[in-house]
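Complex shown without one protein chain; remaining protein chains in place.
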Amino acid sequence: MPSDKLTQAQLDHILTTDAPFSAHYGFVVEVFDIGTARIRLPYDTRHTRPGGTISGPAMFALADFGMYVAVMGAIGPVALAVTTNMTIDFLRKPAERDLIADVSLIKLGKRLAVGRVEIRAEGEDDICAHVTGTYSIPPR
Amino acid sequence: MPSDKLTQAQLDHILTTDAPFSAHYGFVVEVFDIGTARIRLPYDTRHTRPGGTISGPAMFALADFGMYVAVMGAIGPVALAVTTNMTIDFLRKPAERDLIADVSLIKLGKRLAVGRVEIRAEGEDDICAHVTGTYSIPPR
Amino acid sequence: MPSDKLTQAQLDHILTTDAPFSAHYGFVVEVFDIGTARIRLPYDTRHTRPGGTISGPAMFALADFGMYVAVMGAIGPVALAVTTNMTIDFLRKPAERDLIADVSLIKLGKRLAVGRVEIRAEGEDDICAHVTGTYSIPPR
Partner (left out) sequence: MPSDKLTQAQLDHILTTDAPFSAHYGFVVEVFDIGTARIRLPYDTRHTRPGGTISGPAMFALADFGMYVAVMGAIGPVALAVTTNMTIDFLRKPAERDLIADVSLIKLGKRLAVGRVEIRAEGEDDICAHVTGTYSIPPR
């Protein structure tokens, strides 16, 4: 499952160091490879709004984290890769269960990587939130 | 400071009920009025990445929360107003201090409200993160 | 090819009336159905920048037009459906040939439709421009 650019140990380091907010959310990296990732956000009422909807910021954090993992999977554990832009469309209220984010890079350039994320409630076909985002890659 | 559409008590209710994640971040509503708001995110290393940068998800949460307050200030405490779309540009690393979000609605229609948020480190002129977002307003 | 919501004659009417700019670009509707469309922008140096790149506004027009066709295919020829928001990522310079836009709606609600568009140079796999956009649907 690890890509040849990123080992499991390096990923674990990222999880605990570069993205400290991931512990708050309990993100689980289910798959990562060269430019793709699948991340799980376990259902937890700490992240819901009244009515059981997962909050927008939790979905944003999930997408941002997933894109970071996909970029690291493609270029290796580069310090200082930073998000420059993200657009999120909230499409429908997810069911009250874990959320799954499927990330794929649609561009991997020398300076910029652009990714797309589809977030769904586990087991559902409909996309709950759709995200595109850009990461700036430092000179190597 | 309260608008004629939203009392301080109603706002406090929003803070604790509709936006439970606000407690995690410790948001402080410094100003709110008809379609505008100023929100503070107190500096806390729980929300930083290595190097002291406030994380992207924390800035997103700040903007989303601020826009919610501005919409409530304009239309009153309407249940179910939901974010449909947000775009965030991360412009520069903020200084290691509180962040201030200045929110203003640039459209207030019957069905949609659109807002703009400028986030700065306290006391600085440069914008650290710029956000535009849309809220869907339920039929009344 | 026409959906049961939209006949070819209705589509032709849209082409010439609602989207007068489509004549300037010479858009060709290759496929349209319930919530999907494929549109061609014939290569024409009128729409290129130095070096042969199709201009950004031409790609934006292609995506906007394609999304309009997909919405009409889903809900029928509704007057006054209007774009409320579009985000476009320009990923790479397309080859000097026709552009193909593949549109699919990822949400079709009562009030809002959200679509996603992938633009490629004909015969290529890589996406040149990626678009998400929202249409507001008038009450019926």
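The chains carry the letters A, B and C, assigned in the order they are written, with residues numbered from 1 in each.
In the analysis below, a residue touches a chain if its C-beta (ideal position, glycine included) is under 8 Å from a C-beta of that chain, and two chains touch if they have at least 3 such contacts.
Remember, it's a predicted structure, so these values are computed and weren't measured experimentally.
The chain that is not displayed touches the following shown chains in the complete assembly: A, B, C. In the full complex, subunit C touches the hidden chain at residues 17-21, 24, 46-50, 55-58, 60-61, 64, 82-90. Where subunit A meets the chain that is not shown, the touching residues are 84-85, 87, 111-112, 134, 136.
Counting over the whole complex, subunit B has residues 87, 89, 91-92, 106-107, 109, 114, 116, 127, 130, 132, 134 touching the chain that is not drawn.
Methods note: only the chains that are shown with their structure count from here on.
Distance from each chain's C-alpha mean to the overall C-alpha mean is smallest for A. Both copies, subunit B and subunit C, contribute mostly matching positions to the interface they share, with over half of the numbers common to the two. Note on chain placement: the centre of subunit A and the centre of subunit C lie 28 Å apart, centres being C-alpha means. Separating the CA-averaged centres of subunit A and subunit B is a span of 23 Å.
With centres defined as mean CA coordinates, subunit C is found 33 Å away from subunit B. Across the assembly, subunit B contributes 84-85, 87 as residues in contact with two or more other chains.
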